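A single protein chain has been removed from this complex, and every other one stays in its place.
Every chain is named by a letter (A, B and C) in the order it is written, and numbering of its residues begins at 1.
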Amino acid sequence: MFFASDNAGPAHPAVMQALADANAGYALGYGADAIMDRVRDRIRDLFEAPQAAVYLVATGTAANALALASLCNPWQTIFCTKMAHINVDECNAPEFYSGAKLTVVPDEAGRMTPEGLRAAIEAEETRGVHGPQRGPVSITNVTEEGTLYDTDQIASLSAIARDHRLPVHLDGARFANAQVALGCSAAEMTWKAGVDAVSFGGTKNGCMGVEAVVLFDPEKAWEFELRRKRGGHLFSKHRYLSAQMDAYLEGDLWLDLARASNAACARLAEGLRGQPDVAFVSDPQANIIFFRAPRALHRKLQTGGAVYYLMDGTRDGAEDAPLTGRLVCDWSMTEAGVDAFLALL
Amino acid sequence: MFFASDNAGPAHPAVMQALADANAGYALGYGADAIMDRVRDRIRDLFEAPQAAVYLVATGTAANALALASLCNPWQTIFCTKMAHINVDECNAPEFYSGAKLTVVPDEAGRMTPEGLRAAIEAEETRGVHGPQRGPVSITNVTEEGTLYDTDQIASLSAIARDHRLPVHLDGARFANAQVALGCSAAEMTWKAGVDAVSFGGTKNGCMGVEAVVLFDPEKAWEFELRRKRGGHLFSKHRYLSAQMDAYLEGDLWLDLARASNAACARLAEGLRGQPDVAFVSDPQANIIFFRAPRALHRKLQTGGAVYYLMDGTRDGAEDAPLTGRLVCDWSMTEAGVDAFLALL
Amino acid sequence: MFFASDNAGPAHPAVMQALADANAGYALGYGADAIMDRVRDRIRDLFEAPQAAVYLVATGTAANALALASLCNPWQTIFCTKMAHINVDECNAPEFYSGAKLTVVPDEAGRMTPEGLRAAIEAEETRGVHGPQRGPVSITNVTEEGTLYDTDQIASLSAIARDHRLPVHLDGARFANAQVALGCSAAEMTWKAGVDAVSFGGTKNGCMGVEAVVLFDPEKAWEFELRRKRGGHLFSKHRYLSAQMDAYLEGDLWLDLARASNAACARLAEGLRGQPDVAFVSDPQANIIFFRAPRALHRKLQTGGAVYYLMDGTRDGAEDAPLTGRLVCDWSMTEAGVDAFLALL
Partner (left out) sequence: MFFASDNAGPAHPAVMQALADANAGYALGYGADAIMDRVRDRIRDLFEAPQAAVYLVATGTAANALALASLCNPWQTIFCTKMAHINVDECNAPEFYSGAKLTVVPDEAGRMTPEGLRAAIEAEETRGVHGPQRGPVSITNVTEEGTLYDTDQIASLSAIARDHRLPVHLDGARFANAQVALGCSAAEMTWKAGVDAVSFGGTKNGCMGVEAVVLFDPEKAWEFELRRKRGGHLFSKHRYLSAQMDAYLEGDLWLDLARASNAACARLAEGLRGQPDVAFVSDPQANIIFFRAPRALHRKLQTGGAVYYLMDGTRDGAEDAPLTGRLVCDWSMTEAGVDAFLALL
């Protein structure tokens, strides 16, 4: 009954097998391995972007920070939501890599609002050289609240960015979960909706530790490579990153795994929905649920063996105080696991 | 006949097995996995340093840059040799992470000279607030030229650093190769010789991608953790770093692998030593050989299938021009591989 | 009728005379001039802080950025209001110098609220190593909205900072205006109320370009000197900074000048107060007024020769749309100047 995070589950056996298969003889390092050539092709195909620059790193924070640094200058500000991973969960990595600052844009249920974005952009640069200059817009899909931007919503934010000639970054730590939930293509969720750069996650969805950065402007390629090396994120034995991503994409494994975690989450949501004391913070749309419940209920669940985070308090305290819990399903969550949780209610 | 680098070979099967074993069920992320507890103990035992702060990252550049950043301030300068990995092979990562600059100290056969270090240190800070301030001394063992510092040599450099209250960093990307060649203990090569922080390499010696940073001053621990996260080097599924390092240390595998690569290298050196056209740049002491030979000989070797780097030219040009080649043996290099190379001569 | 800013007026004649007086023969550079010894004593006396570290720089942005950098680490966040000069008017200088990020705290009429500060601090570091770590609290007095913190209000914010062991910085670009308006001492407004470091402005109040940084913890002194030099803010011919500050402090000139600008502003406010179409955004307490009026009125004023900024629009547009204007009086503003403005109404 582990619902604490989708980065705590195991890697998929096919990913592990690919690592074992890759572990034979010598291979050129630093991204020049043959598997990476195949991965690059796969990702370009997947995104219908034959010229895209494609690179692998091992952590989501590295992917986001490097992608954003490639899109901006150190005198700019990056527009994001308050709960954006880049704002609250990366210990200043985006600022460190880019030199830029972050400006918080209002959101609804984790989604940046178009009016909020427009107002935030227009509030900057009213001060000429004195203020931070406008920089990239960064959104996350699946959002940090477990909701989704549909492709129209992404496009409408991108259009506002475009009006001000600002690039758009998509933090896709849970890209696969968003894509299967939306039923769209990777291209539709990104460049067709105006996105310039994507952090394409693998780690949370069945890999050991690999994320792709996809830059639709191929002219950014060499700069990105230098930034990655300067950040210490270029792997010598790169084939082991490549192999993970290769297996992840093979036969649409990545989509199957996301379907599995979304389905487990839907089953969980279904079970919670009928409970009198339980309310969703926002409608769960992918593999994450935020729910409000009395402390007593959380205590019962956690004492019963359910592992998950409380966002705004601890399980010790007044019985009936409402607290928010976060439940995340990874690809390996079983129906039995979900049902065991629900049985505790 | 792959002698280009020890970071191009495969991981050892025991390391791969450990990854497979670790891949079961859920595990806490970000270094809180149970395997890491064991790794920390192993490394503390190994270094006879029960209080040391021990962290894992995935690349040597990250290990060096983060370790150095933890030892200095951005207005200081780091003393290293001209060919130091941190100076020429990390694309400004040490400067990026630390804010400091690097001052080149004279070396002999890749080893920083005590007189050179003393003079370089004394040349700084003659200008008060105007000049870069004195910062850490960083040495590499095995050196970038394939030579060794013995423990007395390390101690004599550390003593100079200590005279000026400067910390000492050891880039141990090939720590194991140095230790088995010297026949000393890890403690003797480090804190007993005055070293404050170590980049303890695993990647070049049979791992997929893992390096430990060992800080003998435990008060640096929390700062290091924050720097690692801010650099994007904290792994969510950390158990896969832990598992590699765990297997690497189990039963002294790490020393066995280093003995194997050193032995292959010695066999190679032995075979080269008798050749009339071949001269060593410096006496090979671990698993790296730098040798001078006429271009025609390099061409014969490379055409015959030997893969290695020429350091100062290409194989096309005047027949008899002397060029420097670098040969590196990794743990998987066989006697047959060495003999096949020697047979080309 | 120049009300655009207090940094557009002339320097006071006594300041100019001091420069002329200082311009004789040779003087040691870089802060070792004899005038600086006197300035240091004056500022220590003024703040009743005989051990304080005192340094001069030429711009307010340098003073703020260097002071904040001396109080924090690059993995922290600085708490400030949305309209804080460091947030919107320094083009990322605080982030550049400190490496830290900024967290916006709610304010009322430009003053950070205690509840807002407490909540903002408590919201950080709920995520361990992942989130930005808590850093300094920075407040501005006179605030960017022309209001004042009284000493109790400062103390109550400092107490919250102290509860979390966070240092407090005071941006005193208009320190003198605040002090004379409050009728307190410099010590009461700063260290006696829990402030650790002050940007003590001279430029806006009759100097050419000089600001002092006062660090009440003398152990920060040498680090500050190195940061100042590294930022390019150490003046070789430092005596010309010293001379300005010396004249500024001599015979309480600085307080007289602030009294003059506050008095001009009060006269201006008095005249505006009775106007039917005019409303103050907040009660003007020092030398700055924010007022709402129909566009037609702004147009009349500006066409008539009054120079000041409109904060949220331009003077072209619908007649009756309300717009916010900002009026700032500097030390050289005359009663006649104020009356000429009021006559336009």
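The rule is simple: a contact is a pair of C-beta atoms (placed from the backbone, for glycine too) under 8 Å apart; a residue touches a chain by one contact, two chains touch by 3 or more.
The model shown is predicted, which means the values in this text are computed figures rather than measured ones.
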Legend entry - Shown chains that the omitted chain touches within the full complex: A, B, C
Legend entry - Residue among B:Arg38, B:Lys101, B:Arg162 or B:Arg315 touching the omitted chain: B:Lys101
Legend entry - Option touching the unshown chain, where B:Tyr30, B:Tyr55, B:Trp75 or B:Phe224 are the choices: B:Trp75
Legend entry - Hidden partner chain, touching residue among C:Asn92, C:Thr113 or C:Thr147: C:Asn92
Inset, instruction - With the missing chain put back, which residues of subunit B would touch it? List them for me. - result: 74-77, 88-92, 95-96, 99-102, 104, 127, 129-133
Inset, instruction - Name, in rising order, the residues on subunit A that touch the hidden chain in the full complex. - result: 30, 73-75, 129-130, 133, 223, 225-227, 229-230, 234
Legend entry - Footprint left on subunit C by the chain that the document does not show: 2, 4-5, 7-11, 13, 16, 19-20, 23-29, 57-62, 65-66, 90-93, 96-97, 203-204, 208-209, 226, 229-237, 240, 307
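Everything below uses one rule, namely that only the chains that are shown with their structure count from here on.
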Inset, instruction - Report back the single chain whose CA centre is most distant from the CA centre of subunit B. - result: C
Inset, instruction - Pick same or different for copies subunit B and subunit C, depending on whether their interface residues overlap by over half. - result: same
Legend entry - Mean-CA-position distance for subunit C and subunit A (Å): 41
Inset, instruction - State, to the nearest whole Å, the distance from the C-alpha centre of subunit A to the C-alpha centre of subunit B. - result: 34
Legend entry - Mean-CA-position distance for subunit C and subunit B (Å): 50
Inset, instruction - Scan subunit C for residues touching two or more other chains and write them down. - result: 74-75, 129-130, 133
